[in-house]
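All protein chains but one are shown at their positions in the complex.
== chain A ==
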């Protein structure tokens, strides 16, 4: 129990450090939200109006006061209001987070469906045509930037073939069919690169597992080949795949900026970029706090699971 409390305390300290770093870094970057708000498309902000707006937004207060206000708000679960439109940052994050998670989940599932079977097949005949061809395809998929890949998919499937929309978002509740159509291309764009990683890790891991004694034993006992591969080899080879896959997915939470931009998907990354461009401090802090809390929470969960399954970790 003491170990668990210590880990929890560590996580809270980490979160506080993140909040402080984010707050300080965004406030020390040049750029004034009040000036930007008044300078839309060539607006010429009068210094007096800038000053009035700064007072309205509380930007004229000393930095320590702004910091404590910020931290106290987060402790109360209040991420503040956007300086641009006054909307609740917490509500906006909660509206956008599921969209990004949906995109990542769809891409993740698609990449597993492609990467694992390809990796297994490739490991069974490592010098075969399929293996060599798949390695070339995986290398290409990994090296093509997502915005290039996304643009190519738009040109092919939206402009040339006309099968799918070029981009956009419709809530599932308003039009489920259209929602799924719009999900296909951005999810596929992420999935193509991700499946290449899954393929490589699965292949390497399977190549490590296949020569091991227990596989040979299973085969010697007459277990059918498919069962040996799936139940015995793949099951044991999946651990590194899951680890790498989880890390990749975690990175995507705030890293889908380009895909969200190309496909006009209104997720969390777009909100973060708009927040940084407008120097909308509460938005930037809010998004990063949520993303960090997500990571730290996941880490804590993994540590707890390790602690339960392996008592040595707790010592």
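The working rule: a contact is a pair of C-beta atoms (placed from the backbone, for glycine too) under 8 Å apart; a residue touches a chain by one contact, two chains touch by 3 or more; residues count from 1.
Everything below uses one rule, namely that contacts and distances are computed from a predicted model.
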item: Listed names "Tripartite tricarboxylate transporter TctB family protein", "YCII-related domain-containing protein", "1,2-phenylacetyl-CoA epoxidase subunit B" or "Peptide/nickel transport system substrate-binding protein", with the criterion being the UniProt name of the chain not displayed; value: "Peptide/nickel transport system substrate-binding protein"
item: Contact partner of the left-out chain, one of A:20, A:87 or A:217; value: A:87
item: Contact partner of the left-out chain, one of A:73, A:270 or A:286; value: A:270
item: Selected residue (touches chain absent from view) among A:101, A:124 or A:158; value: A:158
item: Residue of A:64, A:177 or A:222 touching the missing chain in the full complex; value: A:177
item: Where the unshown chain meets chain A, residue by residue; value: 29-32, 35-50, 52-53, 56, 84-87, 92, 95-96, 151, 154-155, 158-159, 162-171, 177-178, 180-181, 184, 261-264, 266, 270-271, 277-279
